[in-house]
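Note that one protein chain is taken out, while the other chains of the complex remain in position.
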Amino acid sequence: MEDNKNSKNESRRNFLKLGLGVGVTSVLSVAGANLLNPTKLKAGAPEKVKVLTQDGQLVEVDKSELIPVSENFVGIEESRIGIPNRKFVMVVDLGRCKNARKCIDACQEGHQLPKDQEWIKVYLLQNTEQESPYWFPRPCFHCDNPLCVSVCPVGATYKRSDGIVLVDNERCIGCKFCMTGCPFSARQFHWKEPTTYNEDLKYSPETSMPGKEGTVGKCVFCADKLREGKLPRCVSACPMGVLYFGDMIEDTVTNGEQTVRFSELIKDRSGYRKFEELGTEPSVYYLPPVDRMFPVERGLEGLDEETMKRYKDVPYIKNLKENEKGV
Amino acid sequence: MEVKNIYKILILLLSFSLRISNAYSQEDVEVTEETTYEPILKFSGLKNTEGNRILKCTILTRLEGKWTPIENAELTFSVSGDSILELGTQKSDNMGIAVLEINKSINIPSDENGATTYTVEYKGVENSEPNSEELTIVDVNLEMSLEEIDSVKTIIIKASKKGAEGEIVPVEDHDVNIYVKRLYSILKVGQAYLEEGTGEGSLEYKLIPGDSLGNIVIIARIDEHEEFGNVEVRQTINWGTPVSYATNDIKREIWTNEAPLWMTITVIIFVLGVWYHLILVFIRMWKIKKLEKNTIN
Partner (left out) sequence: MKIEEHNLKNLKKFAPFLESTSTNGWIWISSLVLIILFGFYAYGYQIYEGQIVTGMRDYVSWSLYKVNFIFFMGIGLAGALISSVLHLANPPWKKPIVRISELMAIISLIIGPVYILCDVGRVDKLLNVFIHARLSSPITWDVIAILMELIVCTVFLYLALIHNFAILRDYKELKVSRFRKWLYKFMAINYQHTPEQAKHIAWSQNVLAVLVIPMGVIVYSVIAWLFGMTKQAGWDSTIFGPYFVISAAFAGSAALIIVLAAFRRFFQLQDFITHRHFNIGANLLMVLAFFYGYLSFSEYFTKWYGYEEFNTELIVKLFDFSQYGGWFIYANFGAMLVPLILLGVKKWRTITSITFSAVVVVSAIWVKCYLIIIPTLETQHMPIQDSRPEWVHYSPSWVEIALTLSGFATLCLFLTLASKFVTILPSGAVADEEISKGKKLIA
C-alpha cells in the first residue's frame, strides 16, 4: 500500500513538472522557479522564443519546443521513418568514465522511467584478476544487424534508415523474443503497469513514453531530441564528456564541448565495438580504457549500497573486500 | 524618448500581472522555504554573418549547491553611452538563456574607438536580487571568400574595424578559427592567421564530408575575443565529399520487413503442400457423406 501511494505521488510530481514545462532541476521546477517566474502559470498562446543554438545560430522556436519532455510529437507511423541522410553513432571514451551515473539519471528523468529500469547501464568490467577493471557504460547499441529486430514476429521493433532501433509498444505482443535475442541485455520488460508516466502523454516510439505493461522498452538514442537537433540526454548530462554522439555521414561526433572527426578518433584511439564477433554490428564504439582520467576506484566513491552490491562479483571488488577484512 | 515611456508602461503592466499570478502559483504549488536568490548573469555578444548583432545572456542561480538556470526571467538589454538606449526585453528559456537580435540596420552609437557598451539588467522579483552586467565590444567586419587558387581550395579571411576618423583599419596579428557546421556542433578544421599590414589570412581546405549533395557550411569565427566579442561569417559551398553510408555489405538483411525470397518460397510451398492434401481429404470426406445419400435414395 505504502509503495503504491509513493508511486502515485511521484507520478503527480512528474505531472506537475510537465505541466510547468521545467525539468532542469526538479526541485527548482516545483518550488523555486515558480516564485521567481510567477507568470508562467498563465495560460496563453504559444510563445515564440529566440534561441541561440550551439553552433551560434539564432532561431525562433515555439516555447513548447524548449520543454525537456518533448512536445515535438512524432506519431507511430512517422517514427518508423528515420531522419533523412543521417546515420547516428556513439563513441564512448572508456578512459574518462568514473561511474558518475549522471547519464542514468538524465535518461530516467527524461523518459520518466521507473527507478529500477536503466536503459543505459554502467558495468564494471574485468574478466580476470590479471586484467585491469574499467567502467563500461552500455546503452542499446542500435546494431546495424540487430537480432532483436530479426526475431520480432510482428515488426514491433524496427530499424530506421538513420540507424536507430525503436520499439512500437502499441504493436508489441510481449513475446520477449527480442530480449533473448539481444546479446547485450539491452532490453527491459514492463513486468507490471508502470506508474511513473504522465498518462496525458501521447505515445510515441521515439520517446517510448508512456510505457505499457507487458511490452518492451529500451534506449531510443533520444530520437525525439535528435529531431530537435539536440544531443541525447545522456550525452549532455555526462560531466566527464565520456559520451560522444554524431552522424557518421558527416563523420563528426561531439560530446557537447569537443567536436572531432569520427574516423580520426576511432583510428587514433583504436576504437572498437563490443562483441564484434557476434555479428550484430553495433553503432556504439568504444575507446579503450587507456590514459585514464581517474583511477577506477573513483567510481566507487559515494555509491549507494544497492549499486555497490551489483559489482560484488567483479574480481577487483572481491579483492578489495578481502583486503578490508584482512586489515 | 517615446520608446522609453511605452516601456515603463509595459513594466508596470507586467509587474501587475506578476502579482496576480503570484496568487495563482501559491494556490497551485506549496512553497515551504523562503530564500532569496542571488542570480548571476553571463553576458556575451555575437556578430553573425548577416551583420546582425546578437546579445545572449544566461541567468543562473545557486540552488542546493548547483548552478541552476532561471526560466522566464525578464532581461532588459540596453546600450549605455552618453544616453541610455533601451534595446528590448527578453524572457529566459528553460536553460536560463535570453537572446536579443539587433538588426544591422539599426545604428548603434559607439565611442571614438568603435566600441559599444551593452548592458543587461535583471530587475529581480520578491525573493530574488536584481543584477546587471556590462559588455564592451568593438565592431569588427569579418569577410570570407572561398576560392580555388591553382586548383587548391582556399579560404580567405579579411578583418577590419573602423578607425577614429572613420577610416577602415585592418585587424592584424590575430587567429581566426575556421569551422564547418555539423549537426550538433561545429567542427574546427583549422585557423587562419591575419597578417600584419593587410589583415588578411588564408587556409587551405582539406576534404571533409558534406551532406548528401556535398554541400558544406564553412564558418570563420573570432571566438570570445576580449575586444571584439564573437564575430563570424558563414558560407555554404559545394566542397564537401558527398558520402552515402551503406550498412557495410550485409548481404542477408534478415532484419528488414521483407523476408528473403527463398524463405518466402519455402513457406509458401510448405503451406500450399499441406493444404493441397488437406483439401483432397476434405473432398473425400464430403464424398463419404454424399455416397451414403445416394445409396439411400
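In order of appearance the chains are A and B, and numbering begins at 1 in each one.
Here is the rule we go by: contacts are C-beta pairs under 8 Å (C-beta built on N, C-alpha and C of every residue); 3 or more make two chains touch, one makes a residue touch a chain.
The structure presented is a predicted model; accordingly, all values stated were derived computationally and were not measured.
For the omitted chain, the shown partners it touches in the full complex are A, B.
Within the complete assembly, A:E193 is the residue of A:E78, A:E131 or A:E193 that touches the hidden chain. Checked against the full complex, the candidates A:R171, A:R273 or A:R292 give a single residue touching the omitted chain, namely A:R171. Looking at B:I40, B:I106, B:I149 or B:V267, the residue that reaches the missing chain in the full complex is B:V267. For chain A, the list of residues touching the undisplayed chain reads 116, 121, 123-125, 138, 147, 150-156, 171-177, 179-181, 183-185, 187-193, 212-215, 275, 278, 280, 306-307, 309-311, 313-314. For chain B, the residues touching the absent chain in the complete assembly are 254-260, 263-264, 267, 270-271, 274-275, 277-278, 280-281, 284-285, 287-289, 291-293, 295.
Here is the rule we go by: only the chains that are shown with their structure count from here on.
We define each chain's centre as the mean of its Cα atoms; on that basis chain A and chain B are separated by 22 Å.
Residues of chain A touching chain B in their complex: 16, 21-25, 27-28, 30-42, 47, 49-52, 54-58, 63, 66-68, 85-87, 144-147, 149-150, 155, 158-159, 229-231, 245-252, 254, 256, 259-261, 281. Contact residues on chain B toward chain A in their complex (touch as defined above): 14, 17-18, 21-22, 24-25, 28-29, 31-33, 35, 37, 46, 48, 54, 56, 61, 63-64, 66, 68-73, 90-91, 93-95, 97, 99-101, 125-128, 181-188, 208-212, 219, 221, 230, 232, 243-245, 247-248, 250, 253-255, 257.
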